[in-house]
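Just one protein chain is left out here, and the rest sit where they should.
Which chain is which? They are A, B and C, in the order written, and residues in each are numbered from 1.
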Amino acid sequence: MSARFSPPELAGTDFEHPLLEVSLGPHHPSTHGVFRMDAALDGETVVKLKPVFGYLHRNHEKIAEKCSYLGSMPFTDRLDYMCSLTNNWGYALAVEKLTGLAVPERAEYIRVILGELTRLINHSAVVGFLLQDMGAMGTPLMYAFREREKILDLFESLTGARMMCNYMRFGGCRCDLPPGWIGQARGVAAKFPLFLDEFEALLTGNEILKARTEGVGVLTPELAVNAGVTGPMLRASGVNYDIRKVDAYGVYGRMDFRVPLGERGDVFDRYMIRILEMRESLKILDQALRDIPDGPILNLNAKLRNLRPKPGEAYGRIEGPKGELGFYLISDGGPNPYRYRVRPPSLINLTVLEDMCLGQTIADAVVILGSVDIVLGEVDR
Amino acid sequence: MLNEIAFLLCATLTLAGAVAAMTLRNLVHCALCAAGAFAGLAAIYLQLDAEFAGFAQLLVYVGAVAILIVFTILLTRGAEIQPAASPSWRMGVTVGALVTACLIGSIAASPGLHGSPPQTVQAPVKRIGEQLMNQYVMPLEAIGLLLTAALLGAVIIALREPPKPEPPAP
Amino acid sequence: MNGAGIIKGLVETARNFAGSYHDRERLTTVQYPEETLPPVENARTLPFLVYDGGDAMAGLRCTACMICEKECPPQCIYIIKDQARKPDYMGKMQLQPKVFDIDMSVCMSCGICVEVCPFDAIKMDQVFELSTDDRFAGLLFDNEKLARPNEYFRQLHKTEASEVDARREEEKRKAAAKAAAKPPLPGGVK
Partner (left out) sequence: MSGADQIFVWIGHEAAGWAPAPAQPLVSAILAIAGIMAVFGACFALTTVAERKILGRMQNRFGPNRVGPYGLFQPLADGVKMLTKEDIVPFSADKTLHFLAPLVLTVPVWLAFAVLPFGRNMSALDLDCGVLFFFAIGSASELAVFMAGWSSQNKYSLVGAMRAIAQMISYEVPLVLSTVPVLMLAGSLSLNGIVAAQGSHTIGGLARWNVFTPWGLAGLLLFLIAATAESNRSPFDLPEGESEIIAGYLTEYSGFKYALFFLGEYLGLFAVTGLAVTLFLGGWHAPFQWLEWAPSWLWFGAKFSVLIFLFIWARATLPRLRLDQLLNFSWRFLAPLSLINLAVAAAWHWTGAWESAAAAPVRWLLCAALIALPAHWLGRALRGRLPPPRKYRYAE
């Protein structure tokens, strides 16, 4: 029994460099769930990497085609379980397009607030996970989770659940803000910059972090655009594409915020872009919490049950924390969608994994995977 | 009495390690047995009150040489070898015979065999250091130079242009 | 300077180390069995059935209309209608469930049953200590196990319960007024 193992299809190709094939995952500590990377290594350098997914496939799309329109809403919570509210929003947007329902202004503001809070949760946790993959003992992750708790408390007092919120409805939101909620949210938003400063003091200048991330996993803008990469990953490569600006859905058109763009598209840029985006999110939060009007939260014509949209199709997309989250619906006039399709940003961002990992070491591959920001619930659906 | 037992143990360890290193099939086992033999030798030195030599033996042979051998085995090929006679076995036998002859010669010449009690040599570290730095400074420096040259040579041999990663397919 | 960033990071962790001893903002952990968080009014875990009055089975608001069963996304509700009817709070005769089972191991706490229920009969509970060693029978709740008095609902969701109670009072009053204005048909029941 030899300690070396040459996989059949690779053996003999290059006698000088027998390749070591390792299967990272599906129960590897740092594949963010049940993801697998089949990597062929020369020493510790990755020469081939095949992402394998599907271990968490739950038949989301087919279930949604058998469910009523409302019934799929709680299932969308479970796509990207870190940011259930943005998933809700994407799906609600698609159904609203399909049915032509308008959303009252107050509901739009609530959606923006919740969406940006979700972005804060997601980005801070992702940076924490990235550092976890780099071996930082989870300290940044714990700090991120500490702040996440405070935001989750807000979610709980509004929607009744911390993670699986199931809050948005077609034509508005499920319930109005409880009294005092805005004040609490302002408090959280006011303290968040302190946490960001702390985070940056811990991480941004750290020489080890810089050494581990600079120049690692470079994604060129051309490749990013060609592969359909979206979200912070695309913007870290320097491409200006943010659906909040492009579509100006919700009331984002009224918000004053900027889109940070990276320079080199490496892991450090992806880290930094997320930090900067959080700061911009805080700006949006401030404006939305200041300007939120009174009024109804649900379109009076909205039907909860027995929604039967006219035959047609609609694609609703939002700038989720991970990228463009789209829902494509075809209605045949029945009570459930004829076709239901999710465009999961994680999955599509993951397709460039091999291109980023080639020529890097296996330790880098793990970090690059961490910087892609995947949630397997969304990748495998 | 205790001394004899300890010596026997150390000697057995050394010899058994050496024999095993020669006969075992698995190269990694051989290397580890060789390390055991080195350690046994160090123990014998220590038993003879030669602390410096004993610890240096441990540090250099177990800590560095054995690891080097192990590394070489892993970097060059798998641990299993085919039981085939080496083409240069005659050379090996010759060298072995020569070394054995030298050893027998020096053992036969040692005063211990001729009945005279072995004189105890006091060699504290300080004196070894002084001797090395005064009387034997030239040989020491020469050996140092040789080793440095060997190191540089090894680096040059090992230095190979890293294969450039292929550009990602468009 | 070399290592400046590392030293900055070390200072940050040291600050958190000290801070975790005196700053409740930093040490957010709640030591669960000894401490619990104050209940959140909107919080929801699993559904329960509301009843009025003293008798749980007689006072169930549920009319076995099957809407929740149909709408439940994971399909964890199972209802069989009873043949017998009973008067509801407005005096109208309504059906009642013979069997009302919820498989709590399947329920995903989305609360859609509550939203679609036209009779305010099913509401979300806030219990979370439900672990059992029998995951099939132990987590299949029947109507007896699901029934909770209206006071319990009032206790959990104060705002919602007072809204519901006011609405029901109003409807009851209207129904009574209607009944008083329109004398019952001679000889007619129902």
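Simple rule for what comes next: a residue touches a chain if its C-beta (ideal position, glycine included) is under 8 Å from a C-beta of that chain, and two chains touch if they have at least 3 such contacts.
Because the structure is a prediction, the values reported are computed rather than measured.
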Kindly name the visible chains that come into contact with the excluded chain. A, B, C
If I consider the whole complex, including the chain that's not displayed, which of A:82, A:175 or A:209 touches that chain? A:209
Can you tell me which of C:9, C:47, C:73 or C:97 touches the chain that was removed from the display? C:9
Across B:15, B:64, B:132 or B:149, the one contacting the chain not displayed is B:64
Would you write out the residues of subunit C that touch the absent chain, in ascending order? 1-3, 6, 9-10, 12-14, 16-17, 19-21, 26-29, 31
At which residues does subunit A meet the chain that is not included here? 1, 3, 5, 20, 22, 28-30, 44, 131-139, 142-143, 146, 202, 206-209, 211-212, 214, 238, 240, 242, 245, 258-264, 268-269, 272-273, 276, 361-364, 366
For subunit B, the residues touching the chain missing from this view: 26, 28-29, 32, 35, 42, 51-52, 54-56, 58-59, 62-64, 66-67, 70-71, 74, 79, 124-126
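Keep this in mind: only the chains that are shown with their structure count from here on.
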Distance in whole angstrom between the CA centres of subunit A and subunit B is 58
CA centroids of subunit B and subunit C: separation to the nearest Å works out as 78
Gap in Å, rounded to a whole number, between the CA centres of subunit C and subunit A: 31
Contacts with two or more other chains, residues of subunit A listed in rising order: none
Two or more partner chains touched - positions in subunit B: none
Taking the complex as given, what residues does subunit A use to touch subunit C? 67-68, 70-75, 77, 139, 143, 146, 149-150, 153, 156-161, 164, 166, 174-175, 178, 191, 198, 201-210, 304-305
Subunit A contact footprint on subunit C (complex, rising order): 2-6, 8-9, 11-13, 15-16, 25-26, 28, 40-44, 67, 71-73, 108-112, 115-116, 124, 159
